[in-house]
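For this view, one protein chain was removed and the others were kept in their places.
Letters are used for the chains, namely A, B and C, taken in the order the chains are written, and counting of residues starts over at 1 for each.
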Amino acid sequence: MINVSIMGATGYAGVELVRLLLTHPQVKLSHLSSVSFEGKPISEIYPALHGICDELLTGEEGLYEDTDVLFTSLPAGLSEPVAKKCAEKGILLIDLGADFRLTDPASYEKWYGRAYSEPALHEKAAYCIPELHGQRLKTAKIIGNPGCYPTSIALAIAPALTGGLIKAQGIVIDSKSGVTGAGRGLTQTSHFPDCNEAFSPYKVASHRHTPEIEQTLSELAGSSLTVTFVPHLLPLNRGILSTLYTELTAPQQLPELVEKWKAFYADKPFVRVLAAGETANLRNVKYSNYCDISLHLDARAGRLILVSAIDNMVKGAAGQAIQNMNIAMGLPETEGLMMVPPAF
Amino acid sequence: MINVSIMGATGYAGVELVRLLLTHPQVKLSHLSSVSFEGKPISEIYPALHGICDELLTGEEGLYEDTDVLFTSLPAGLSEPVAKKCAEKGILLIDLGADFRLTDPASYEKWYGRAYSEPALHEKAAYCIPELHGQRLKTAKIIGNPGCYPTSIALAIAPALTGGLIKAQGIVIDSKSGVTGAGRGLTQTSHFPDCNEAFSPYKVASHRHTPEIEQTLSELAGSSLTVTFVPHLLPLNRGILSTLYTELTAPQQLPELVEKWKAFYADKPFVRVLAAGETANLRNVKYSNYCDISLHLDARAGRLILVSAIDNMVKGAAGQAIQNMNIAMGLPETEGLMMVPPAF
Amino acid sequence: MINVSIMGATGYAGVELVRLLLTHPQVKLSHLSSVSFEGKPISEIYPALHGICDELLTGEEGLYEDTDVLFTSLPAGLSEPVAKKCAEKGILLIDLGADFRLTDPASYEKWYGRAYSEPALHEKAAYCIPELHGQRLKTAKIIGNPGCYPTSIALAIAPALTGGLIKAQGIVIDSKSGVTGAGRGLTQTSHFPDCNEAFSPYKVASHRHTPEIEQTLSELAGSSLTVTFVPHLLPLNRGILSTLYTELTAPQQLPELVEKWKAFYADKPFVRVLAAGETANLRNVKYSNYCDISLHLDARAGRLILVSAIDNMVKGAAGQAIQNMNIAMGLPETEGLMMVPPAF
Partner (left out) sequence: MINVSIMGATGYAGVELVRLLLTHPQVKLSHLSSVSFEGKPISEIYPALHGICDELLTGEEGLYEDTDVLFTSLPAGLSEPVAKKCAEKGILLIDLGADFRLTDPASYEKWYGRAYSEPALHEKAAYCIPELHGQRLKTAKIIGNPGCYPTSIALAIAPALTGGLIKAQGIVIDSKSGVTGAGRGLTQTSHFPDCNEAFSPYKVASHRHTPEIEQTLSELAGSSLTVTFVPHLLPLNRGILSTLYTELTAPQQLPELVEKWKAFYADKPFVRVLAAGETANLRNVKYSNYCDISLHLDARAGRLILVSAIDNMVKGAAGQAIQNMNIAMGLPETEGLMMVPPAF
């Protein structure tokens, strides 16, 4: 059994980690830490866990004992000092925040308003979408778990970029996220009468996930590229659907493209490439670790349109973090993650 | 491994059975039958199952071979002939419909407009909410799986009636159900613009679950009683919350009552009696087999108010059917059913 | 033209008053006051008003000038001092808060935790549901505008109590409200992921509207009565639906009862008594000042079940306040209030 602790256990990603790890056959939950609710049982904050996990929330003290793997889900800047301690103690750190996602320190400073406090640590860190960067997990001691939007985008477009099927420049990404993406904190934006029966983009062409998206897509394309990325807020709890508009470098037939995507993800259990004519829908991936991808041609405009759907809290956060842990710890990639998405 | 088949696999209860049984460690899915979609893969009807269960839907032919347990989820009247065949072949039948719920043939005829076609069969049948009638599963060959409303109501009130704490007459039950309770069939009532941002009771004091509720509550009370039952339609997918208004026979203190409910369900893993001051909420039981119950005193009116919350598709249908199967087949009651309800 | 000012204009009831008064043909909006947003245009807080009403929000200073009618929508205790000033200046005050609803000072103190600071003022005040207490508006200088729950309840049950058709004791009221009822302030309860796809009662048998309900129903019955009142939170924006369970004093036929209700409200333009067999639904009253009432018999239990539906922000707050103003100022009752509820 692997001893796992969580720092930031009462945030939305944190409690989703708790939920999924409670049924992971190889994991024992060691410490659940929360600065906001120290001393209280987690089931008091989330009554869904009542009688299932009534563990008391702790502070940082003692957190590193009986811990093989530590998940952090913290605001930007708070994970670096924790990572330093983990490195000293030989604990695998999987950070669901933003501190270990960007390889370019200047980019981090530009988008997050602070410089890395522990630049040397970042050499031991690896940003990892397991379907694309799984090999990095063999040596990494610190794993930068990807953001929800970048995951949905990179998985959809990877075969196109690595295959040179589309132009690297001019990509437009229109993404839509459920309200849990905004987290547990109370804001006007997530006040029910404000977002129910409402819909709007936000942070148009200025969202912090932009550099992460461009980093991954540039790597895949083999050259530096810039994207236009606009996220929107959906009046539902869970899920991210991204619609990607790309320009084909040469005319293509849809069935052949679908086959290429299927081949690309042939041995990847959590990516489902839909048949030509089908369309990805948030409904079909909820509460699961799947990423559904559908392909569509706009022959009149010479475009390939890609649609991907994930559960932002599972494949977009906690599920993918566990998938990363599984691979890094030598477990089957799917261990504890084979949830069947409900039909409704 | 137990070979399990499902008749009516593309109805909402049917596909929920499929979803839950796919991860049941002791079950092998044998046949999935659907008159509406025979010959198609079930994942074409429910794309959430894509790549997970692409089994072809069958007709009745061959259904009874390689089948130890058959679940039926069919309109009233269609399960009786199936039950007859199961009885002949030694197959355990668990019927999620209404054909084996009412012990009084006259009551069935009154509320469903037809008489039992196989009256003798009903002697081998047992209606079973496992927390209340688990012992019946030792001998039953046909199990009448309870309705969603009756489950939420009986579990909340059982300790009150068996303990003589409340008057048996005059009970008022105000229940609220999500739209999946109306099933997969298209109706004006379940048309999105008709039920979104809407709320209304339906079948006021005339719902078919009324005789089933009264049968169970009368047994618990030891005398025949009549209830007032009004269901309402909630603009959400899953869940039933019932608010029960009862009159105390003598003054009570809330903490003592909570203790009585906790004692009553001490060894029942799926009933969670909440602490005094807490309130049951649909949010906390979604996608799980739990029934949450909270107790409230209205001292000014001498009333005990009981609130229960279940997922109508799990504890109210497919989950409870599997729980019944587990007990009947000698498996641990919780096998395949320990889903942790998500916090959101 | 009547000069109207609003104190608390950025609360939900306040901004709904603004919306409705903007199209009232006899009203000129004079001052909009808000302690939270003084100096800002109201359209910055509520962009729906952009270009329609960009009036700057003010403090209390100058509020009483150019004001014939003042609406207050303030927390308990804050309206009394304002009412004193209005009385001195001859301004009609219509208070949407709780300060002028309860005639019994002891009841106010018990449920709101403070005593009246201006007891003499209350002799000039009248609590007024216009369909039931319209005559009080002829002399009142201070109008206590009713709460949303009490309005939905009193209108449904008034013909039964005044007609002696039901027992005054033992009434059970199960009400359900949309989230706007909780107001603009951010709370965990109104955080989207907490209330979307969720449902629960709250303040079971302890809601502050209980004494107001009992005051009105006791007056109608001609004797002091106690009710059991349980409110629930619906995952939708607008509306209150109340289901009332009463005991008939003698057997009745439904068509005759419906006729009695229709006769009772014959000259009341905003009450719609539905035909026997129809059921009140929140959908049909949204964004309007109507109260729909349906009647249902539970002959088996000797009960009359009443269902009423209103828009909590219109008939339950701002619309009813304007209706009170219209009558008090000698205008047609319906002036500015004939909004047709949308079909969806």
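Keep in mind that, in the parts below, a residue touches a chain if its C-beta (ideal position, glycine included) is under 8 Å from a C-beta of that chain, and two chains touch if they have at least 3 such contacts.
It should be emphasised that the depicted structure is a prediction, and the values quoted were computed from it without experimental measurement.
Participant: Pick from A:Pro81, A:Gly163 or A:Pro235: which residue touches the chain that isn't shown?
Facilitator: Looking across A:Pro81, A:Gly163 or A:Pro235, the contact with the absent chain belongs to A:Pro235.
Participant: Give the residue, chosen from B:Ile129, B:Ile143 or B:Cys195, that touches the chain omitted from the document.
Facilitator: B:Cys195
Participant: For chain C, which residues lie in contact with the unshown chain of the complex?
Facilitator: 12, 15-16, 19, 22-23, 46-53, 180, 197, 237-238, 272, 274, 278, 281, 283-288, 292, 313, 338-344
Participant: Contacts of chain B with the missing chain: which residues?
Facilitator: 12, 179-180, 184, 186-188, 190-193, 195-197, 235-237
Participant: In the complete complex, the non-displayed chain touches which residues of chain A?
Facilitator: That gives, for chain A, the contact residues 170, 172, 174, 176, 193-194, 196-202, 204-205, 226-228, 230, 232, 234-239, 241, 243, 245, 279-283, 286, 296-298, 300-301, 303, 305, 307, 309, 344.
Quick note on the criterion: only the chains that are shown with their structure count from here on.
Participant: Can you list every chain that touches chain B and also touches chain C?
Facilitator: Under the touch definition, chain B and chain C have A as mutual neighbours.
Participant: Mind having a look at which chain is the central one, using mean CA positions?
Facilitator: Chain nearest the overall C-alpha centroid, as shown: B.
Participant: I'd like to verify one number: the distance from the centre of chain B to the centre of chain C, where each centre is the average of its C-alpha atoms, in whole angstrom.
Facilitator: Roughly 39 Å separates the two chain centres.
Participant: Would you give the residues of chain A that are in contact with at least 2 other chains, written as numbers and ranges?
Facilitator: As it turns out, chain A has residues touching two or more other chains at 12, 180, 197, 237.
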